[in-house]
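Shown here: the complex without one of its protein chains, the others still in place.
Let's look at subunit A:
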Amino acid sequence: MEEDAETRKISSSFLRDHSYATEADIISTVEFNHTGELLATGDKGGRVVIFQREQESKNQPHRRGEYNVYSTFQSHEPEFDYLKSLEIEEKINKIRWLPQQNAAYFLLSTNDKTVKLWKVSERDKRPEGYNLKDEDGRLRDPSMITVLRVPVLRPMDLMVEATPRRVFANAHTYHINSISVNSDYETYMSADDLRINLWNFEITNQSFNIVDIKPANMEELTEVITAAEFHPHHCNTFVYSSSKGTIRLCDMRTAALCDRHAKFFEEPEDPSNRSFFSEIISSISDVKFSHSGRYIMTRDYLTVKVWDLNMENRPIETYQVHDYLRSKLCSLYENDCIFDKFECVWNGSDSVIMTGSYNNFFRMFDRNTKRDVTLEASRENSKPRAILKPRKVCVGGKRRKDEISVDSLDFSKKILHTAWHPSENIIAVAATNNLYIFQDKVN
């Protein structure tokens, strides 16, 4: 791994204090913007926290652009659907940044049902000296206005404002699992368990349904959509993954409703590994195009796979994330961990991939050298600027020093969400209610 993952240093960590952490503080999504200057997290409490990388300073060369809180706002509130008599959670399922086009930043955030477009902008000046209003904004008595003044802008403390610009609601019956901004920057899609909708950023009261796999008779339902994403360069192309471990690539030019896929990626099942859990563990929890647009990466319960868009019958690379769990599938089914949705990310050059595991472990795979490493994101063994030690899980036989046995893994500590800076080796790892930011060693 370039620069070696084990030499990564922690540049900042621990966003919140955890003595009073609650369920609402659990981070549910992490996303860098397109420049990597900002990092957004969403949590189960419906909040979005944005971090900004500080400017590098010459006097403190060891501080290499740490991330500090830039803005915090409540994106979604808990709601109640009176028709269905059900609560809609405020949990942020996904955040996606729009490419920056002016001084303001825009991002999409979604919970189970509603997508919102937020504008995050700075204000460091305020106008003073209005004619009709006084300093507090109250209208002045017209008879008191005797002179004409020219309002002026005066500097003030920097303020970051987040304002909701659009609310895209009422289009999803099932739970939204993905949103993806199209490379035309005018549209985006939102996918739920059974349907994918296409939206224009300017229009909130209608969307086009581009995929619908809901059977006429719900009794026949055996497959759901688990994730979806637009191609990074071709605005007509998108992929979606399913609970049966398959990926469909669709071309929106062929028909308005993309019920028929253009490509169908599926790996034949290995008969030697067949069990009752085969289908569950092959269910895809995340799908991501490489930055180049040539490859797709998918994450299922035990592996990460890289597919070449030009080869549909099998992945070109398969990486074992935690194969030692294969013998534990029954317990993992029993305690529902087998349904955990791990995500996966590419590094900026598509040469390394990263995904999470249990026990606060996360894994990196170098596609060129085929080296892999297991790292741990935890408070106990990481202090600011400490070097991360690779961890090893012991599989059978004698346990060596520094190894951890499969039986002592903590399945309540799982790393589901990670993000990789678009151009540098900086990663963000969400471990329950903590966010860790690691970067390559300086020098």
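Quick note on the criterion: a contact is a pair of C-beta atoms (placed from the backbone, for glycine too) under 8 Å apart; a residue touches a chain by one contact, two chains touch by 3 or more; residues count from 1.
One rule holds for everything that comes next: contacts and distances are computed from a predicted model.
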Answering from "Ubiquitin-conjugating enzyme E2 2", "Cell division cycle associated 4", "Coatomer subunit gamma" or "Trafficking protein-like protein particle complex subunit 2": the UniProt protein name of the missing subunit is "Cell division cycle associated 4"
Which of A:I26, A:V160, A:C235 or A:I280 touches the missing chain? It is A:I280
Of A:H175, A:H234 or A:K263, the residue touching the omitted chain is A:H175
From A:E37, A:E90 or A:D193, the answer for touching the chain not displayed is A:D193
Had the left-out chain been drawn, it would touch subunit A at residues 84-86, 173-175, 193-194, 217-224, 226, 243, 276-277, 279-280, 283, 327-331, 333-336, 339
